[in-house]
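Only one protein chain is missing; all other protein chains are in place.
Labels for the chains are A and B, by order of writing; each one numbers its residues from 1.
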Amino acid sequence: MNHYITLAIKTIFTDNMILAYFLGMCSFLACSKQIKTATGLAMATTFISTMTVPMNWLLKAYVLKKGALAWAGLPGLDLSYLSFILFIATIAALNQITEMIVDRFAPALYATVGIFLPLITANCAVLGATFFMDQRDYTFGESLVFGFSSGAGWGLAIITLAALRKKLWYSNPPAPLKGLGITMMTTGFMAMAFMAFAGIAF
Amino acid sequence: MSLFGKKERLIVIDGLWNKNPISFLVMGICSALAVTVKMQTALIMALGTTFVLSFGCMAVALIRNYIPSNIRIIVQILVVSVLVIMVDQVLRAFFFDLSKQISVFIGLIITNTLVLGRTEGYAMNNPPWPSFLDGLGNALGYSSFLLMISALREIFGSGTFFGFPVVPHFFYQAGYINNSIMVLAPGAFFLLGALVCIHRMITGHREEH
Partner (left out) sequence: MVNKESRLYPFIFAFIICSIASFMLASLSLKLKARQEMNVTLDVKRHIFDVLKLTPPLPKDVLPELALKIFNEKIEQVVLDASGNIVPGKKHEDIKEGEALYPLFIYREGGKVQGYCFPIKGKGLWSMLYGYLAIQPDGKTVRGISFYKQGETPGLGSEVESLGFQQNFEGKKIWDDALSQVEPVVVAKGKVSDRIPKEKWPYYVDGISGATMTGKGVTALLDHWIRVYEPFFQKQH
């Protein structure tokens, strides 16, 4: 259990998808102008990445890995060269399905969170989480924890930045620094602050 | 029609400087910043992105009249993924050590919004050759930012350039130490912010709140 908690804390804070690996930068910058938008996107991302990382783990273990197709009578087959394409396909498909379900059964939720779902297919943080799961050889349980906490960490970062940008509204930086420049600097300071969590383990 | 007329040159220069994708469109920095600690990885990443972006644009432009519009995004993703997998496979075979470090980030070129932005925004409506140049120009503009950040990070963070020591020994003896913030993530954010600021000072581009 402690192992999972340590993994979660590490993924949310010190190995934060955006502040340590720069993943999901585009929507991070584009959707952090308002706290409400940021919160919706954060929730949707957390949900999708909690779902897709374990799903892609199953895909890897039972289809893509060398010898993974032994259950289908093809023990010699190694399809790992297709992994990139199938991982992104899973994410795109899951997004589409979730969007349809939410739209059909929970229109209120769709209005707040659902509209962000199409954005998430192209969110590097989600695909990145899958790639890290693949590269670091996580177990199924670990991939579940990692999927959730990488999304949650990303969400935490974007909500925090949205709050900070609201305050920046009242500041008056030099004109060329306005917008992207000052946001980048702010993110840099956030990254430094998050590094303070280094060293927490259970 | 000439292959390198004034119009064609303009397409490349637009991407490279006038409408630099990072400074203007705020696109595609996700997959790349993480590999800017060292020049070597950044260079490979830049080459990979350039290859995928220019040929991806060309391939999409070639088949643009046949793509059914309701599945066009997924077709573009497919074309890009195929090129990305090719890059990754070649790296795995010939540059194994590098590939171990950057394979994840090479894979993430698939979701690089810059790539999808160019294929959807330009290549879907233009012939192959201008699309290729547009992709190339944007990729070069993107790579130049990447390599600049990486050069600064490696020189100030590790005192090396492409792995060769560049900070003279007597600097260290005089008490100079490498700035480890450059090796860490915040350094990249600060540098990117500063570079964007400088680029906008020169080009005069402003962003409204």
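Heads up, the rule we're going with is that a residue touches a chain if its C-beta (ideal position, glycine included) is under 8 Å from a C-beta of that chain, and two chains touch if they have at least 3 such contacts.
Just so it is clear, the structure is predicted and the values come from calculations on it, not from any experiment.
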Touched by the hidden chain, restricted to displayed chains: A, B
Of B:13, B:43, B:75 or B:147, the one touching the omitted chain in the full complex: B:75
Among A:30, A:69 or A:82, the residue in touch with the chain that has been omitted: A:82
Per the touch definition above, residue among B:43, B:73, B:155 or B:183 touching the missing chain: B:183
Full-complex contact with the absent chain, from B:18, B:89 or B:125: B:89
For chain A, the residues touching the chain missing from this view: 6, 10, 14, 20, 78, 81-82, 85, 198-199, 201
Positions on chain B where the hidden chain makes contact: 63, 66-68, 70-71, 75, 78-79, 81-82, 85-86, 89-90, 92-94, 96, 100, 180, 183-185
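By our rule, only the chains that are shown with their structure count from here on.
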Centroid spacing, where centroids are CA-atom means, of chain A and chain B in whole angstrom: 21
Footprint of chain B on chain A - complex, ascending: 19-26, 29-30, 81-82, 84-85, 88, 92, 121-125, 127-128, 131-132, 135, 169, 174-185, 187-189, 191-192, 195
Parts of chain B lying in touch with chain A, wherever the complex brings them together: 23, 26-34, 74, 77-78, 81-82, 84-85, 88-89, 103-104, 107-108, 110-113, 116, 181, 184-190, 192-194, 196-198, 200-201, 205-209
